[in-house]
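Below: the structure, in structure tokens.
With one protein chain held back, the other chains of the complex are shown just where they sit.
A and B are the chain letters, set down in written order, and residue numbers restart from 1 in every chain.
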Amino acid sequence: MQILEGRLFFETAAREIKEITREVAAWVEKGGVGKGVLTLFLPHTSASLLIQENVSPQVKEDLLSFLCRLVPEEERLYRHNEEGADDMPAHLKSALTQVQLAIPVSSGRMRLGTWQGIFLLEHRAQPHRRVLDLTLIGE
Amino acid sequence: MQILEGRLFFETAAREIKEITREVAAWVEKGGVGKGVLTLFLPHTSASLLIQENVSPQVKEDLLSFLCRLVPEEERLYRHNEEGADDMPAHLKSALTQVQLAIPVSSGRMRLGTWQGIFLLEHRAQPHRRVLDLTLIGE
Partner (left out) sequence: MQILEGRLFFETAAREIKEITREVAAWVEKGGVGKGVLTLFLPHTSASLLIQENVSPQVKEDLLSFLCRLVPEEERLYRHNEEGADDMPAHLKSALTQVQLAIPVSSGRMRLGTWQGIFLLEHRAQPHRRVLDLTLIGE
């Protein structure tokens, strides 16, 4: 049994839903751990992680517009406004999705479903450099 | 320390909230691991997992109608429509709940609360055969 730790960096565009499956898969496969559990953790409060269908680009557009309807950027709704009208909605979108995910690893690879991809959701209206911490416990 | 891997299959009805606590508990207890962490993972994008109160059947009905109000099946709202009017809402309902759960195991059993059950949520309007991957790391 062993523990591997890693960190990946991603440059996001404004309000981007960025697929990161390939980068995470490469990290796992390089690690050489046959089976175990991978924990992904995003040390941010206005970006989040999501496992979702990764085939149709329209799914990403629909997800983005749904989140904007669900958490509207109307300043009168929020008291925390000093960092911009997109800031508090970004915190709320993060709260409704995830900053952490646990994914099983088998035969040296993530056991994702055929249509599943891992996405990094940038909820701010500006590009950011985001950090992803990876921990793999396995053997 | 050891890692147990398993897979369970569930037949769902249309828009079903199906309790799966008993099947998961049986798998854990058969494994003979005293303490550790169980990771449940659903390799699907239009079904999800949820830990919720498992006593009143009305809670399931209310949860279902709440999710349908929150993510309405109105075709004009979504661009991704080719797989049916229920498909994109199903992805969004999955995104707002979970496809993965981490549950502590102690004295050979899941440490669920008295009123907690594990549910598999079928968000599609047709029955499906769903896969649940289980990974238990413990000793």
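Here are a few things to note about the model shown:
To be clear about the criterion, a contact is a pair of C-beta atoms (placed from the backbone, for glycine too) under 8 Å apart; a residue touches a chain by one contact, two chains touch by 3 or more.
As the structure is a computational prediction, the values presented were derived from the model and not from experiment.
The omitted chain makes contact with just one of the residues B:Leu8, B:Ala25 or B:Val59: B:Val59. Here the missing chain is touched by one residue of A:Leu8, A:Cys68, A:Leu92 or A:Ala125, and it is A:Leu92. Shown as candidates are B:Leu8, B:Val37, B:Leu77 or B:Val131; the residue that touches the absent chain is B:Val37. Chain A meets the missing chain through residues 1, 3, 5, 37, 39, 41-46, 70-71, 77-80, 82, 88, 91-92, 94-96, 99-102, 131, 133, 135, 137.
If you put the missing chain back, the residues of chain B touching it would be 1, 35-37, 50-53, 56, 58-59, 61-63, 65-66, 69-70, 96-97, 101-104, 106, 111-116, 137-139.
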